[in-house]
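Omission of a single protein chain aside, the complex is shown with its protein chains in their original locations.
Up next is chain A:
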Amino acid sequence: MTETLAETTAEAEEPLPEFPMPRATGCPFAPPPTAQALHTERPVTRVRLWDGSAPWLVTRYADQRALLGDPRVSSEATRPGFPHASAGFRENAGRRRSFITMDDPEHARIRRMVTAPFAIKRIEAMRPEIQRITDELIDTMLAGPAPADLVRALALPLPSLVICKLLGVPYEDHDFFQRNSSKLINRHSSVEEVVGANEALTDYLDGLVAAKLANPADDMLSELASRVTAGELTQRDAANMGVLLLIAGHETTANMIALGTVALLENPDQLAVLRETEDPKVIARAVEELLRYLTIVHNGRRRVALEDIEIGGETIRAGEGIIVYTSTGNWDSEVFAEPERLDIGRDARRHMAFGFGIHQCLGQPLARVELQVVYGTLYRRIPTLRLATGVDQLPFKDDGLVYGVYELPVTWAS
């Protein structure tokens, strides 16, 4: 009895771990050591956020799947108790409503307006075009001086070009939208920066939707414009959706290309397998494993409980915030043996790098084809590819919603 009491007091007085946690120096791919320790010791536990709030951090795969699939768990970022990543994110929550922060049935109604172009067959039909763009970008890089920055030469332009084409956004404006989207998803941006970037992007997309209303083309913004005409969406809703699709469509895949390349260069035996294969199945497996291993959307899926929920021996009360930390879920040894090993031969399809539940990534078929094309092409075409700097010198994106590198200097034997 006395012992239990003492333990309870000690626990109550122990300061909560702060979230997000830093990664260990020299381990750019592993989830932070504190989070890994919580995963084994206290898989459902409270953490402290920047604003002093104390939402729950859920670190185990099984609990994560259960919560992300639970209708008592809400994505509505405007609800009290929602765990925001920064003051800017909180301020923006009310201004920027798109289906990623809505619950069903509203979420389902709107998501279904944009699912058709991401169907597997439609995306497969884009593969030759994605291959052509990839080859051209690699040609251009090889024709230029070495070292080159792989982010600017390939990782960023490829997904940007593809999403621009799909949406009907002029690629010439890429400096503008890339600059603003990286501000928007950086948790160190000030409130003014986040709000300003959001306004700039929404006004820009609003203008494009208006142009498509007058002059429709065969692209997604024109499809959204037709929903505006039909009275199913306001023009501002359509613009917000455009912003979501544009950002989600390039920031993510770009980081997988660059960070995936770093991970492979650090694991030469795995890289050698990719360099020597033309088997689409081998490449597809490698993509899933890299998605699992890197879990680049590394800020946790943010949610709020609508009712009391029992999970992992704890009770999350209605109105409390939840952070489903897929970085440790994807490194859960009960699901993935030796999770710290990058093993492109393993079957990693159960990973949650695209999330889980009704919000699971809409763009995953596109992201997969882009990554399969790049991982299946880049190392075969440039077998001598290597970093032009030490891994410890790389500027990692610890401050962003999406993990990756800001720059990736690479070189090759000419």
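By definition in this document, contacts are C-beta pairs under 8 Å (C-beta built on N, C-alpha and C of every residue); 3 or more make two chains touch, one makes a residue touch a chain; residues count from 1.
By definition in this document, contacts and distances are computed from a predicted model.
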- Choices "Amino acid/amide ABC transporter membrane protein 1 (HAAT family)", "Ferredoxin", "Quaternary amine transport ATP-binding protein" or "Aldehyde oxidase and xanthine dehydrogenase, a/b hammerhead domain" - which one is the UniProt name of the chain not shown: "Ferredoxin"
- Sole touch to the unshown chain from A:Gly69, A:Gly94 or A:Pro395: residue A:Gly69
- Task: Identify the residue among A:Ala108, A:Ala125 or A:Ala318 that touches the chain left out of the display.
- Result: A:Ala108
- Hidden-chain contact residue, picked from the options A:Phe118, A:Tyr204, A:Tyr293 or A:Trp331: A:Phe118
- Among listed residues A:Ser226, A:Gln364, A:Thr389 or A:Thr411, the absent chain is touched only by A:Gln364
- For chain A, enumerate the residues touching the unshown chain of the complex. 68-69, 108, 111-112, 115-116, 118-121, 123, 349-350, 354-358, 360-362, 364-365, 368
